[in-house]
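Take a look at the structure set out below.
Each chain you see keeps its place in the complex, though not every chain is here.
In this document, chain identifiers A and B correspond to the written order of the chains, with residue numbering beginning at 1 in each.
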Amino acid sequence: MKPTIVRTIERPEAKDVAQLGELGVATVHEAQGRRGLMKPYLRPIYPGAKAAGPAITVLCHPGDNLMIHAAVEVCRPGDVMVVAVVAESTDGMFGELLATSLRAHGVVGMVIDAGSRDIAKLTEMNFPVWSRAVSAQGTVKETAGSVNVDVVCAGAIVHPGDVIVGDQDGVVVVPRARAAEIAKLGEQRSAKEEGTRERLRSGELGLDIYSLRAKLAALGVEYLG
Amino acid sequence: MKPTIVRTIERPEAKDVAQLGELGVATVHEAQGRRGLMKPYLRPIYPGAKAAGPAITVLCHPGDNLMIHAAVEVCRPGDVMVVAVVAESTDGMFGELLATSLRAHGVVGMVIDAGSRDIAKLTEMNFPVWSRAVSAQGTVKETAGSVNVDVVCAGAIVHPGDVIVGDQDGVVVVPRARAAEIAKLGEQRSAKEEGTRERLRSGELGLDIYSLRAKLAALGVEYLG
């Protein structure tokens, strides 16, 4: 538990990451058996925010963003940074200057279990951030933490290199080793849903499509009127 | 308290519903004596969301949307679905597939005392939803519940066929039998407010328009400086 910065991590295949990003949070979450969802208090800072990439994990003290700075140089283009804190905080630990730095290094999104700020500028930059609060509360750069260790962010375990997918529905984590499998399962689910969508659009009922009438009867649900 | 699906309900007059929808939540709430407002934790999923219609009520177990499916076939064009849960939950019990089904049956909005998901797609569809959270957390279809019974949704009693009005300000419930009366009272209030608005716009003070100076004096409020 010494504070540590791990420089090199294994990353998933870029094509799996891309596919997971296209599928979106809800589908990916379903495809991996309803696991890995971060808590819903994490919200995107603007409508339409969307990102997918391997996780660079950062463990910070609340109100201290030293380790975010330390993490920048181990990022590679396409990564998503995931910041966890050791105690609850809404302080604005991430803003436009750090986003400028991350973008310069190719990072495509930020997930932070604390506050973000400079929202107007981040929106203008189209830099996607998921945070638990918006707060201008400034931070210091004084306390040790770690980079690329396992963290708990908004209730989900994240290992360095896991795939992070974020959109309007929140953020989901896919273990690196399962990226290809989940991408495939997600595609299948998505294809199947397209058929269901057409049937529903034509007025067919979910009750019939999913054969739920027998279940209602078995559960003793009674029809009146 | 056996789980029950009531197929036929009485609905209010379409013109009263339309008028209440045009008046909007704040005016309707005032017109009926400041009753029937759902709690403010219920928020529209996109700016500009707006709907009015007779309530189809659904009582679900948290994390289980079986009864939403069961409720679709008793809906008629113009209805608004209202989903209550027996214990608190933020799970994403309603998303784009169910919205597709509801739209195919003419339902014009969804009010759910739980979570919603597929927000980007629902926004694109322009399908208005009021929910207490956005969460991709998936749900099952396993537990009995009821359709078209009296429910408590976000702190308000809703009877099947009551008028639901939702907009940016939240959601309000008008008892079916009072729809015409409240629509009329709302119109009167709205007309009166138009006059007040003009006077305020010209710089006249609420203090004078509402004759509040005497009240301030009676309450012992002192002017200084």
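Everything that follows uses one rule, which is that contacts are C-beta pairs under 8 Å (C-beta built on N, C-alpha and C of every residue); 3 or more make two chains touch, one makes a residue touch a chain.
Computed from a predicted model, the values in this text were never measured in an experiment.
Number of identical chains making up the complete complex in this structure, 2 of which are shown: 6.
Simple rule for what comes next: only the chains that are shown with their structure count from here on.
Each chain gets one centre point, the mean of its Cα atoms, and the points for chain A and chain B are 31 Å apart.
By the touch criterion stated above, chain B contacts chain A in their complex at residues 2-9, 46, 66, 69-70, 72-73, 90, 92, 95-98, 100-101, 103-105, 115, 117-120, 123, 133-138, 141-146, 148.
Those residues of chain A that touch chain B in the shared complex are 24-26, 29-30, 34, 37, 40, 43, 47-48, 167-170, 172, 193, 196-197, 200-203, 205-207, 210, 212, 215-216, 219-225.
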